[in-house]
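The complex appears here minus one protein chain, its other protein chains still in place.
First chain written, first letter: the chains are A, B and C, and each begins at residue 1.
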Amino acid sequence: MTVSVQQQAFDIQAQYELLLGSRAGAGVATFTGYVRDLSEGGTVTALELEHYPGMTEKVLGEIGASAEQRFGLLGWRIVHRFGLLGDQEAIVWVGTVADHRTEAFAGCQFIMDSLKTRAPFWKREHLDGGNALWVKSKAEDLDRELAWQEKQV
Amino acid sequence: MTVSVQQQAFDIQAQYELLLGSRAGAGVATFTGYVRDLSEGGTVTALELEHYPGMTEKVLGEIGASAEQRFGLLGWRIVHRFGLLGDQEAIVWVGTVADHRTEAFAGCQFIMDSLKTRAPFWKREHLDGGNALWVKSKAEDLDRELAWQEKQV
Amino acid sequence: MLKVRFFSLIREALDCEELDLEYAPELITLEEVKSHLISKGGDLWQEALRQPNVVHALNHRVVEPSHPISDGDEIAFFPPMTGG
Partner (left out) sequence: MLKVRFFSLIREALDCEELDLEYAPELITLEEVKSHLISKGGDLWQEALRQPNVVHALNHRVVEPSHPISDGDEIAFFPPMTGG
């Protein structure tokens, strides 16, 4: 039941152990998001993540608590980096613990979908020519977030 | 793109590294299933997993290949134990790599749902009184497997 | 020759992991193999193999009981799977 917003790189195994702690559950789902050179603007040399200190932690905590209640999670953990990240570095890690796999999966996916559109982070791609482009928000991300508001799982 | 059916315990971090290898993807989803003392028959002291050597590996390989094609996975890995397992030991680990998080999640969930009803494993719960009960298959697992056959994601 | 294997509850009930069965042309499908085993084994085998949810496998693949077989095939009977 914790959130970490941090500049330094994180170790996935350590995050997994922090998630489990003393909590036992039949199923654990995790998701890791990585920097990927998939920009339309050119070769991405680095990704910069700006955020809104204070609000970020608050929103992520609310998203986790909401997932916990909605899916009966026994545990959850959200780690999100900010600052300058190199290609293939991990940006975000989300882990959920539940008594059934469907709840662990749904909780993890709900948290990821929600933080995409609700957590105050902004990505900027640094390109090899020296330019930097702010990443545009995706309509499909908003659609996924809205879908959670409509459906009851 | 590998399957491991093994008696010995596995290390989740090692599995994660084997999954990633040299494959890069924007998203990695994982699921770990653990032995849980949730039996109706009494306190479970151990869980025994019987399987059908040869057929197990074949079916898991087909499930992984099918998920790869259906969700455009860049990588996947399935590890499943057999033999005698203690409470809270990991039984199964599934990891998927994709360019988008929805595909990584869907692929991982598809593999878990499919192996529940299609991989030739049978669980027996050893109870503290000395009795052992074969676990019954769940109708909801069959429903979930059938749902994948009906829907196009 | 046919190899016939049993797993889980069915293996336990029959106290048999596997057996070899001489192939014969009248064993057209898995259904006939099952009937043949029951005719030789009696009530215990009848009870174990006539359960409505028995899964039939041929050469490591789940098939319908009406699936035809050939000499050299590996056949298996088992209850619904409970892995994962």
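By definition in this document, contacts are C-beta pairs under 8 Å (C-beta built on N, C-alpha and C of every residue); 3 or more make two chains touch, one makes a residue touch a chain.
Predicted model, so just to flag it, every value in this text is computed and none were measured.
**Q** Just to confirm, in the complete assembly, which displayed chains does the hidden chain contact?
**A** Per the contact definition above, the missing chain touches A.
**Q** Quick one: say which of A:Val3, A:Ala29 or A:Ile91 touches the chain that got left out.
**A** In the complete complex, the chain left out is touched by residue A:Ile91.
**Q** Touching the left-out chain: which of A:Ile12, A:Val44, A:Leu73 or A:Met112?
**A** Counting the whole complex, the residue in contact with the absent chain is A:Met112.
**Q** Considering the whole complex, not just the chains shown, which residues of subunit A touch the missing one?
**A** Within subunit A, the residues touching the omitted chain are 33, 49-52, 54-55, 58-59, 80, 91-92, 112, 115-124, 134-137, 141-142.
Here, only the chains that are shown with their structure count from here on.
**Q** Where the contacts of subunit A and subunit C overlap, which chains show up?
**A** Under the touch definition, subunit A and subunit C have B as mutual neighbours.
**Q** Hey, how far is the Cα centre of subunit A from the one of subunit C, in Å?
**A** That pair's centroid distance is 49 Å.
**Q** Roughly how far is subunit A from subunit B, going centre to centre by Cα mean, in whole Å?
**A** Inter-chain centre distance comes to 24 Å.
**Q** Please tell me the distance, in whole Å, between the geometric centres of subunit B and subunit C computed from their C-alpha atoms.
**A** Their C-alpha centroids are separated by 26 Å.
**Q** Multi-chain contacts only, two chains or more: what residues does subunit C have there?
**A** 84, in rising order.
**Q** Two or more other chains touching the same residue: where does that happen in subunit B?
**A** Residues 33, 112.
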